[in-house]
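Just one protein chain is left out here, and the rest sit where they should.
Chain lettering (A and B) follows the sequence in which the chains are written, and residue indices restart at 1 in each chain.
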Amino acid sequence: MGRNDPNRASWKRYAPLILAAIVILVPLAVPSRYILRTLVNIFFFAALGCAWNIIGGYAGQLSLGHAAFLAMGAYPTALLLLNLNIPPWLGFIPGVVLASIVAYLLGHLVFRLRGPYLALSTLAFAEILRILLLHFRNQTSGSLGVTIPFKGTSVWKLQFASEQPYYYICLGLLGFCLYVTHRIHNSKMGYYLQAIKENQDAAENLGINLSGNKVKALMMSAALTAMMGGFYVAYFYYIDPDSVAGMDLSIKILLVAIIGGVGTVWGPVVGACILVSLTEISNYLFGGGRAGASLVIYAIILMIVVLFSPRGLIALLPGGLRSYRSE
Amino acid sequence: MVTAPNESLDEGLLELRKVTKAFGGLTAVDDVSFSVRKGEILGLIGPNGAGKSTIVGLVMGVLKPNSGDIIFDGETLVNLKPHQVVQRGICRTFQVEKPLLNMTVTGNVLIGALLRTPDREEALEQTKGIIERVRLGHVGHVLAKNITVQDRKRLELARALATRPNLLLLDEVMAGLTPLEIDQSLDLLRKLRDEGLTLLIIEHVMRAIMNISDRIVVLDYGKKIAEGGPRDIAHDPAVVEAYLGKKGTRNG
Partner (left out) sequence: MMGGVYALIAVGLTLIFGVMNVVNFAHGEFVMLGMVLTYLLHHYLGWDPGVSILFVIPIMLGVGALIQKTLISRVIGKPDEAQILLTLALSVLLANAVLLFMGPDYLTVKTPYKLSVVALGPIVFLVPRLIAFIVGLTFSWVLWLFLNRTNLGKGLRAVAEKPEVATLMGINPKRMHWLAFGIGISLAAGAGSVLTPFFYTFPSVGGMFVLIAFVVVVLGGMGNIPGAILGALVIGITESLTAQFLALDLAMLGVFIIFVLVLVFKPSGILGKGKLY
């Protein structure tokens, strides 16, 4: 099909609108809590994947400890809500600020490292946070976690009995993450990050401030992740160090981005769809008790992607390759 | 080209003053001083291991001198990070090319242009111009990992030019080129110089460097052993000794 093929043009122009319409109308048309909850999960992980993508996909700096930033958003939100009755949509702000500051410091510390050393330090960093969260039991309730009691529907506190409001909130947050990614993708920063990912020496020789750009990307990524940490508290009502700062979550986050497509705006959405659907399918087939099954599948998919389709599965979709920018 | 407001015609655009760099026990650059005048083409030659690459590293801010100073356009470069050196107006090509493999040739050069021209559309215009000059028009939309070695060299040059430097540092760009290609490159370099670009060229291909340099600086074992016009250098006994006394390379 040529670039000027009229058929292709209208398909391309209307498809996103149709998709957007569907997504917005689903909760009104489909009453099933299960489906809505699944979709919220997809949006949630897609947003996290998007956030990770900024530093891991565009800049190519693999962070294996991103859950730490989620925890940095979740814990302040939860504790402020529980102890001071501050609603999550205010409470997440300190979390975001905290995550940004930590990202700034961490970035300056570890971005001089490359490859596996960098990945290892991010791992260590997340583990350190998890250990500290477990240790300071008086403040964080340690391994018992923090439970937010549901006290009836309250818009102020973002507590709802039905799924619909959560659906739209999460969709909105995802939209924001996608928007941020889109802006980066098409900006000078997006090009610079890609250059850094391809060849740091060459990038530096073109006047690109390696450390500055990487730290900036990490800060944005951390802030968005922490923001989703706030949502996590409002939606799941329970956090503990292992679930919000553990390796399992960090791996899921990066899986979403990598399997979907690094360095693209929509890759994480694709990745989240695949991942969440697979979890649901495997739970259905093997029962919820077989906790390992879905992760086994993820791991295999990751291996396949790494070995055979490193640009992610979005490359296999029609028109997917154009999601990547090469010039 | 970005114009330099402060430089006087007496001083050099780039000055190395008594620069010394040692790695452990090995002194790679020993008390070297020379300057590159604005608008000239200075050649830097010497046998393998003479310290040429170290000088490049020092100028670009990748290495820090143990002593001495490096002045560009009246201000010191020492303690600047490499990207800041580039922002000041010096750009280099890499001897072993470092293309951004998964981007097209246009993309590669565009990133260079973005340094001075943040607006993508304008930068793209400049990029196209540079690509044409350097004779890469035929591979503009090809991924950098799929182009020939010669094109890779041109890409190095194009990228460096895109950053609109005042001083271009060319690191062995002639290696492996046919005589015709060498002449084409020399032509291009002369044109660039005529437009106001200053060039510091490091080379092993004697034919090229003798042909194009206004002046030449010769290094051996980290020390400057000669400086002058090409004809003087060619007859300088110290230079001949340096090259023939060891298994130095001498292509022509």
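Please note the rule applied: a residue touches a chain if its C-beta (ideal position, glycine included) is under 8 Å from a C-beta of that chain, and two chains touch if they have at least 3 such contacts.
What you are looking at is a predicted structure, and each value in this text was computed from that prediction instead of being measured.
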| item | value |
| --- | --- |
| Chain not shown, its touching partners among those shown | A |
| Hidden-chain contact residue, picked from the options A:101, A:128 or A:144 | A:128 |
| Candidate in contact with the missing chain, chosen from A:14, A:34 or A:117 | A:117 |
| Residues from chain A at the interface with the omitted partner, ascending | 60, 62, 64, 109-110, 112-117, 119-121, 123-125, 127-128, 131-132, 134-135, 247, 251, 258, 290-293, 295-296, 298-300, 302-303, 306-307, 310 |
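Convention: only the chains that are shown with their structure count from here on.
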| item | value |
| --- | --- |
| Centre distance in Å when chain A and chain B are each reduced to the mean of their C-alpha atoms | 44 |
| Parts of chain A lying in touch with chain B, wherever the complex brings them together | 186, 188, 191-192, 194-195, 198-199, 201-210, 325-327 |
| List of chain B residues in touch with chain A within their complex | 60, 81-84, 86-87, 91-92, 94, 98-104, 106-107, 110-112, 114-115, 118, 120, 141, 143, 159-160, 162-163 |
